[in-house]
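Removed from the display is one protein chain of the complex; every other protein chain stays in position.
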Amino acid sequence: MQSSSPAFKDNARAALADQTLQKALKNVKSGFIGKRAKARERLPEFDDLRDAARDIKNHTLANLDFYLERYEEKVQASGGQVHWAATAEEARAEILKICRDVDAKVVTKGKSMISEEIALNQHLEGAGLEVVETDLGEYIIQLRKEVPSHIIAPAVHLTKDQIEADFRHHHDKLPAERPLSEPVQLVAEARQMLRQRYLDADVGITGANFLVAETGTSIIVTNEGNGDLTQTLPKVHIVIASLEKVVPNLEDATTILRVLARSATGQEFSAYTTFSTGPRRPEDPDGPEQYHVILLDNGRSQMLGSEFQDMLRCIRCGACMNHCPVYHSVGGHAYGWVYPGPMGAVLTPSLIGVDEAGHLPNASTFCGRCEAVCPMRIPLPRMMRHWREREFERHLSPKAVRFGLAAWAFFARRPQLYHRLMGVKMRLLAAFGRNQGRFNALPFAGGWTKHRDFPAPEGKTFQQLWAERQRGGPAS
Amino acid sequence: MSTSRQHILGALRRSLQRDQPSAEERKQLEARLADPQAGLVPARGQRPHAEQLDLMEEMLRELAATVVRLDDADQVPQAVADYLKGENLPPQVRLAPRGDLRALPWSDQPLLEVTEGPAREPDTTAVTGAFAGIAETGTLMMASGPEAPITLNFLPENHIVVLRGSQVVGAYEEAWAELRQRFGQGAMPRAVNMITGPSRTGDIEQTIQLGAHGPRRLHVLLIDDAQSSGASPNSVNGGGVNGDGSDGPQA
Partner (left out) sequence: MAEKAQRVGLFVTCLVDLIRPSVGFAAVKLLEQAGCRVEVPRAQTCCGQPAYNSGDRADTRAIAEQVIDAFAGFDYVVAPSGSCASMIKKHYPGLFADDPLLRAKAEDLAERTFELVSFLTDVLGVEVVESSFSGAVTYHDSCSGLRELGVEAQPRKLLNNLPGVEIREMEESNVCCGFGGTFCVKYPDISNKMVTNKADFVAASGAGTLLAGDLGCLMNMAGKLQRQGAAVRVRHVAEVLADMADGPAIGEPDPGSEQNKSGSAA
């Protein structure tokens, strides 16, 4: 997918001015935060489970080669095939080849962020296949020719009025006067429209939340049931998964599953957690005849062993963005690539380069709410800071910023000079500002005073007053 | 792709700053895989068995599923007929092809049309068994096979599940242990479906709607069979889940 991350500031400004988007974004706060808090409260072991989940992933990452090889063996033993893909291009080519081999015309898809990462739909459509997204949110944005704005709620940037308009426009065979203003009506209509598509499909593509080395199993977690219809009804099931999704055994997956839904939607458990192992067995009455797994690297092997390794623990629950005040302000599209919010601010520079995505790790106040809620205890602010360090080392940060910082640091490293200079400066500022107590415009501080006043300093600095007090002078 | 495989594994090993795991490391990793240990199991999943039945029911209700408790499996056909009538649904069910379900007194319900097999598109209601009920979150575990077509769990709008009290366990880990007993270490049926409530979506303005693509209604007939009070509650090896040997998909 083409990134618009370099235009983050413009994207953000447009998002802030978009009243409909701002209305929709309110649902992120109301829809997720309270529910997660309640789920956490209800399970006394929740925070201990986060530790356990973190430890499982750390152990797996430290032995990733071993577990991937074992996973592959087990998939093969169950009659499935594993395709290793170093890049997005390799993954796309392999998927298209599998589709061509069965002469596929229609492909249904469950929600998969990896599919977005490798821009799969455009590739398959370019090759003449019809691609049908079946997750309701994905279906809606596919109609709108948009990309997801959230990793678990792809259409969270839309209001129901917008969705109604889209359905009326695209479902033009249905009676125009039908009632469609309520979510229940919209959901029923999407169900009706997609039903036949599941049955038409030759290939079903899903992502994977986990891969299990012990059994060669892929796991998807959904609420709608679309993923199960997608992977059960067609002849071929293709799983696309990045290679850090593997865990050792079913118990490990279980521990992490206990924190996944609670962190994501605040559910105790998602409606459908599905464990798929190979194609249908000879005695099975249903299920796909072929089972393929695309194991995608696309930059992750380089994150391993680096200061960004912890990011490979991410289970894509979305809790970080659900709690991020920057995400709440601008929504997911402003980030300009597949992964928004705090996890995107760390992952995106790893995958498309910090030159391209430099804004993302900078656009954070380091408020720490993301790390506080991350079920895998990923130190997101710390890793955003690491990106800023890489930028700084490579002189990628803006010149004005670098110059300002250097000037400030020069004085901050020389206390005597600093106190003398600041003493004079503050007294001047105070003299100017005393009448009003604040400034509504200040040179060199336009970013601040465009939106808010700047308080006038009281006068002498604390250091000056303290020195006077030590000498028995006039200070309090 | 085999070159990609080597390329990726090579890159991983460079990042891990080692070649293969050492013999000693490998031994430990093999041991970890061969003998899966339960992690932290919440206290909620470790209550006595009798309480787990109540918890199962409570959690199911919370999920917007409905539950009827029966004393005897023979009451199932009547309960199914009553449910369909109460919900104003057509008196037709698609039954999972299992001996124990087939053997129920369906002929006592002459108005009910019962067919067997995997789900087909016009089917409105499925009746299936389950591999286990997991009280911790009110989750039903389905293990696919000849007697448990996957499509029955997803295609029809209504799903009625016959769950025996003896199949209810506290925590997921107990169900995994039972599954390994049934299918063998490291082996799995094609699909294990953990179902926790009816299908739902929050994709439109984060308001929860039921019946997105899977069943709109999930109805559980929970049978208080003798074993539910007799069997040792938390023993996974003692055959708590499928103790009578007739409930599992490959029995």
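A and B are the chain letters, set down in written order, and residue numbers restart from 1 in every chain.
One rule holds for everything that comes next: contacts are C-beta pairs under 8 Å (C-beta built on N, C-alpha and C of every residue); 3 or more make two chains touch, one makes a residue touch a chain.
All figures in this text were calculated on a predicted structure; none of them were measured in a lab.
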item	value
Chains still shown that are in contact with the chain withheld from the display	A
Residue touching the undisplayed chain, where the options are A:S4, A:N58, A:T159 or A:S397	A:S397
Omitted-chain contact residue, chosen from A:A127, A:V184 or A:A372	A:A372
Footprint left on subunit A by the chain that the document does not show	9, 12-13, 16, 325-326, 329-330, 362-369, 371-372, 385, 387-393, 397, 401, 405, 408-409, 411-413, 415-416, 418-419, 422, 426, 429, 432-443, 445, 447-458, 460-463, 465-467, 475-476
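Going forward, only the chains that are shown with their structure count from here on.
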item	value
Inter-centroid spacing, subunit B versus subunit A (mean Cα positions, whole Å)	31
Contact set on subunit A toward subunit B in their complex	24, 27-28, 30-32, 43-45, 48-49, 52, 56, 62-70, 74, 78, 83-86, 90, 94, 134-137, 140, 153-156, 159-160, 163, 183-184, 186-188, 190-191, 194-195, 199, 213-217, 223-226, 228-229, 232-233, 243, 248-252, 254-255, 257-258, 265, 267-281, 283-287, 295, 297, 301-306
Touching residues on subunit B, where the partner in the complex is subunit A	1-2, 4-5, 7-9, 11-17, 20-21, 25-26, 29, 32-33, 36-40, 42-44, 59, 63, 97, 117-118, 121, 137-139, 144-146, 149-151, 153-155, 172-173, 176, 186-207, 209, 211-215
